[in-house]
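As you look at this complex, bear in mind that one protein chain is not there, while each of the others sits in place.
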Amino acid sequence: MDGAPRRAACRRLQLPLLCLFFQGATAILFAIFVRYNHETDAALWHWGNHSNANNEFYFRYPSFQDVHTMVFLGFGFLMVFLQRYGFSSVGFTFLLAAFALQWSTLVQGFLHSFHGGHIHVGVESMINADFCAGALLISFGAVLGKTGPVQLLLMALLEVVLFGINEFVLLDLLGVKDAGGSMTIHTFGAYFRLVLSWVLYRPRLEKSKHRQSSIYHSDLFAMIGTIFLWIFWPSFNSAPTSLGDTQHRTALNTYYSLTASTLSTFALSALVSGDGRLHMAHIQNAALAGGVMVGTAGEMMLTPFGALAAGFLAGTVSTLGYKFFTPSLESKFKVQDTCGVHNLHGMPGVLGALLGVLVTVLATHEAYGDGLEDVFPLIAEGQRSTTSQAVHQLFGLFVTLAFAFVGGSLVGLLLKLPILDSPPDSQCYEDQIYWEVPGEHEDETQRPLNMEEPDTQA
Amino acid sequence: MDGAPRRAACRRLQLPLLCLFFQGATAILFAIFVRYNHETDAALWHWGNHSNANNEFYFRYPSFQDVHTMVFLGFGFLMVFLQRYGFSSVGFTFLLAAFALQWSTLVQGFLHSFHGGHIHVGVESMINADFCAGALLISFGAVLGKTGPVQLLLMALLEVVLFGINEFVLLDLLGVKDAGGSMTIHTFGAYFRLVLSWVLYRPRLEKSKHRQSSIYHSDLFAMIGTIFLWIFWPSFNSAPTSLGDTQHRTALNTYYSLTASTLSTFALSALVSGDGRLHMAHIQNAALAGGVMVGTAGEMMLTPFGALAAGFLAGTVSTLGYKFFTPSLESKFKVQDTCGVHNLHGMPGVLGALLGVLVTVLATHEAYGDGLEDVFPLIAEGQRSTTSQAVHQLFGLFVTLAFAFVGGSLVGLLLKLPILDSPPDSQCYEDQIYWEVPGEHEDETQRPLNMEEPDTQA
Partner (left out) sequence: MDGAPRRAACRRLQLPLLCLFFQGATAILFAIFVRYNHETDAALWHWGNHSNANNEFYFRYPSFQDVHTMVFLGFGFLMVFLQRYGFSSVGFTFLLAAFALQWSTLVQGFLHSFHGGHIHVGVESMINADFCAGALLISFGAVLGKTGPVQLLLMALLEVVLFGINEFVLLDLLGVKDAGGSMTIHTFGAYFRLVLSWVLYRPRLEKSKHRQSSIYHSDLFAMIGTIFLWIFWPSFNSAPTSLGDTQHRTALNTYYSLTASTLSTFALSALVSGDGRLHMAHIQNAALAGGVMVGTAGEMMLTPFGALAAGFLAGTVSTLGYKFFTPSLESKFKVQDTCGVHNLHGMPGVLGALLGVLVTVLATHEAYGDGLEDVFPLIAEGQRSTTSQAVHQLFGLFVTLAFAFVGGSLVGLLLKLPILDSPPDSQCYEDQIYWEVPGEHEDETQRPLNMEEPDTQA
């Protein structure tokens, strides 16, 4: 009876203080380091005597807004399928992503665009920050319902740094190509949190089992998330590529890949169920695997057929993962993957990285012409052969996996600190511990929530 | 007791096998025929020595994404109003549209852009494929809840071909102007399925009557569909027009037309109800009729007033159709039009075609200046008089109706084949036969579903 009020008081202060501290810290760092770049600064832009039509804004901003929609609405609503965790799914997505945009502006800025003591920001840094937030939200899916907002914010703090370093190593040091982030976003995000979920394993989670499923309306809300992710994924993969044909081709490849993963998901979902009926969780997730799959190879000369084949494979593997792999992931490996992140982002991400290796090996001067400079600058400049580039691509995948495993383990250990507010096993997947849920007072007799139950975590 | 398990086994295999076969077939055809066009191919684009800013991508992709949102989210959620058919509405929309994008890339490619043995794809073919998927989903509304996914996929296979041929006859052979598809999309889609719905008439559908209505939340979900269709319709009509003033003017005309159809829908909905109350089905559908109405004339010099008048007429006719025509459509003509497709797409589509005839007759060199080349190239080049063009426009409408009637009849007869999995009368508008619906096991005692009931179709 004594622990509960203390814990409640603790919870009351941990979240707001952390938010205020994080916001204060990033604001100070922004004041010291962050400046408008030459396309957003009034004086710098007009010095250049540019035509307004050439401002990067007009080439990137529509794609940025699609990405922004995916991050905040798509990932947020995709996780609303849990019947009693909708406020948390969409609310914590909102909080984490808002923090990540600021924090990754700083981290990515220090690593990628730190010139003259300043970080320079514009639409490209906005896209990069949203990409980092995307990786974070992918990871969120693996620990959804089992972690409190304070834990999530600390995770975000560390994961953004690790994401930035991994991205820096891959793109800047190794010269790896990964525009849509099959490696940097999907593989990293998925395995980071799977390891973390393994460290934070809860053996008695069946206490909340009844809340881990969806209800009819929560599945429809989740489909809103799915569809926005699906329609805007071509913008996601193409947002940061070179302009012109590359951006155009990336969008086209992603578009075809997604159509194929949708068809294979429907086929496999009906095949693997005992009675031929479709399963919503497959459609909501595996149909998107085609977008993950061409994250690396999408900007290359994959060909429309290649995009279809890749998407087909991704949807198949992802659906089979939901049916056969996720259950054994928990029973054998003690990893509780709430959203099936391993099926949507993990396996398709790794396959996408390997596809990138393959398409890189097949690159020829004939197929790319002068466009080789846009896609493989190091090959075009004669610094690397296609084989060498392919080996670097493959090495990038291993680096990413290493970062994810080591990072996930360390962050997991930190989050096991008993001081941090974590929901007890019986309260997982439940909004009421973090939110004032409407109508809860009237229904209290029906849905009793024992707040004083001993915390089995600490 | 014997037929049911056999039917279930049959159902278990029909859908996945059809998906796999269709995907395999399109993939092979893609491998043989589909290539990047000169704006998406790295070598071709760089040969041309183009400025990246001139890549068609930047002029079309934002509109494409709006169209894409309408097709997948708009049409999908518009049909979620049925209380027990939300998974199917949004899920089958997803499946059909994903297949249609691939298949119509091939069909439209063979008919419109087959050069040197190859189909060349880019953002324009993406828009055209989405348009064809739109026509398909319009039709879906007329048979919603009464057809299984296997029937729907076969319908899609045939309708995409017929859509492509009709479009080819109108745009390429007859030189008809129909950018937003009043004829090719709305009239064709609506009458194709109405005929089909007539062929597939089910006399005992009142068995599922209780599931044909909406509930409070399902109507709100449907409003999400409506609003996305409404806001992006200006992009739909303007996506494929000539660049510059034509695209700009089409968006503007559609914007005004929709505001007027909204006002007339609210007015008529309150007028025709007995007690002055508004009906959600009218608002969800008839308010959109203004977009359908200016599908042909939107790119012409319709004038802002003309757009308002057209929208007003469309909203009025459409709302009156819901009140007075739909009931008699079933009782007199034996056509069961679940979503009221005839009111939203059929009548406004025909009126839109006629409006196109009228505005074509009124076209003058004075009003269009050198812009005549963009809107009426055959008139500008002296090959046709305005009257001749108008006659061709009118002829295009009849051709479209003929294609829809003949095509709908033939496809309907095919779908009556008893081998195809079709929901029994008592199971129409019900997700559970195709989807694992959450919570159904607990509720089974409340909502008993007799799966062994004799199929009244075969």
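When the chains are written out, they are named A and B in that same order, and each has its own residue count from 1.
What we mean here is this: a contact is a pair of C-beta atoms (placed from the backbone, for glycine too) under 8 Å apart; a residue touches a chain by one contact, two chains touch by 3 or more.
These numbers come from a predicted model, not from an experiment.
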item: Candidates B:287, B:399 or B:433 - the one touching the absent chain; value: B:287
item: Contact with the hidden chain (one of B:112, B:217 or B:416); value: B:217
item: Given B:163, B:228 or B:403, the one touching the chain that is not displayed; value: B:228
item: Which residue of B:243, B:402 or B:417 touches the chain not shown here; value: B:243
item: Residue ranges of subunit A at the interface with the undisplayed chain; value: 8-9, 11-13, 15-17, 19-20, 22-23, 26-27, 30-31, 34-36, 39-47, 50, 52-53, 55-58, 61-62, 65, 68-69, 72-73, 76-77, 80, 86-87, 90-91, 94-95, 98-99, 101-102, 121-123, 126, 149, 217, 221, 224, 432-439
item: Absent-chain interface as seen on subunit B, which is shown; value: 53-54, 58-59, 62-63, 66, 213-217, 219-220, 223-224, 227-228, 230-232, 235, 242-249, 251-252, 255-256, 258-260, 262-264, 266-268, 270-271, 273, 275-280, 283, 287, 301, 303-305, 308-309, 312, 366-372, 374-375
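In this section, only the chains that are shown with their structure count from here on.
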item: Whole-Å gap separating subunit A and subunit B, where each centre is the average of the chain's CA atoms; value: 33
